[in-house]
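All protein chains of the complex are present and in place, except for one that has been dropped.
On to chain A.
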Amino acid sequence: MSTYKLDYLDQLESEAIHIMREVAGQFERPALLFSGGKDSITLVHLALKAFRPGKFPFPLVHIDTGHNFQEALDFRDWLAESLGEKLIVRYVEDTIREKKLKEPTGRNASRNALQTFTLLDTIEEFEFDACIGGARRDEEKARAKERVFSVRDEFGSWDPKLQRPELWNIYNGKIHKGENVRVFPISNWTELDVWNYIKRENIALPSIYFAHERELILRDGKLLATAKGVIQQEETDEIVTRRVRFRTVGDISCTAAVESDADTLEAAIAEIQATRISERGETRIDDQVSEAAMEDRKKGGYF
């Protein structure tokens, strides 16, 4: 009997492909939100498995905060181009200008909150009824509570006390006009599952995921990338050169680097296996402002 058994990575892969195909089957105008990070790169790989030799039934959509790593942007363009898939980019910069939004200033200011406006505008512009995202439940305690099909009202809000029941592998994507569904195919994957999968499938990643020498700002014990106009330098900041890699790739302003010699996938995986600090704890600056930062952002329409 044991020959008819799927390894856990195959089980997770099959679950994710099934979820993506449900999106294709149930929605008129879906989109795949692509950030250039490893989780969304994994989603693209899963979409290839779900839909090739056909085209993706959705465009890749990137909400560019203007604070992205150049390596991630180059990778994004290369990937969309080499797959021959449609890429839509919308800029937070434009939203700020058009809506006369006030940019957060000061210490650890980031455009993370403003990103939500651009996302909601983009959803409206293209009338997207479903947006696929690479969030995982193991990332954060509010995410640990979210359904695979997460229904959002016309303001994009998540109501954690009123989530739809979601049974077996039956996904209910029925919504009213104006509402949309955020769909998370890799909900049940851990950080390590993603890395093991990337290795097994030989998936290409932007170079910043691997150890390289870089000039950085040392602030409160965290290493931030230097970037003109993104991070305002302070007197107490120290500029250092270190060998680092990024464990997650978000905005420059809220993603810290980790010191590392891991320049191969094997070495990166070994480091992640040995670490005693979570992915977000080590690298994200935006979640540490308050206990319920993520829950609040999701209620406001964030991913």
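The working rule: contacts are C-beta pairs under 8 Å (C-beta built on N, C-alpha and C of every residue); 3 or more make two chains touch, one makes a residue touch a chain; residues count from 1.
To be clear about the criterion, contacts and distances are computed from a predicted model.
Per its UniProt entry, the chain excluded from the display bears the name "sulfate adenylyltransferase", taken from "Sarcosine oxidase subunit delta", "Phosphonate C-P lyase system protein PhnH", "sulfate adenylyltransferase" or "ABC transmembrane type-1 domain-containing protein".
Within the full complex, the residue among A:H62, A:R76, A:R137 or A:R152 touching the omitted chain is A:R137. Of the residues in chain A, those that touch the hidden partner chain are 1-2, 4-8, 10-15, 17-18, 21-22, 24-25, 48-55, 57, 137-138, 140-142, 144-145, 147, 160-161, 163-170, 172, 174-176, 187-188, 190, 275-278, 281-282, 291-292, 295.
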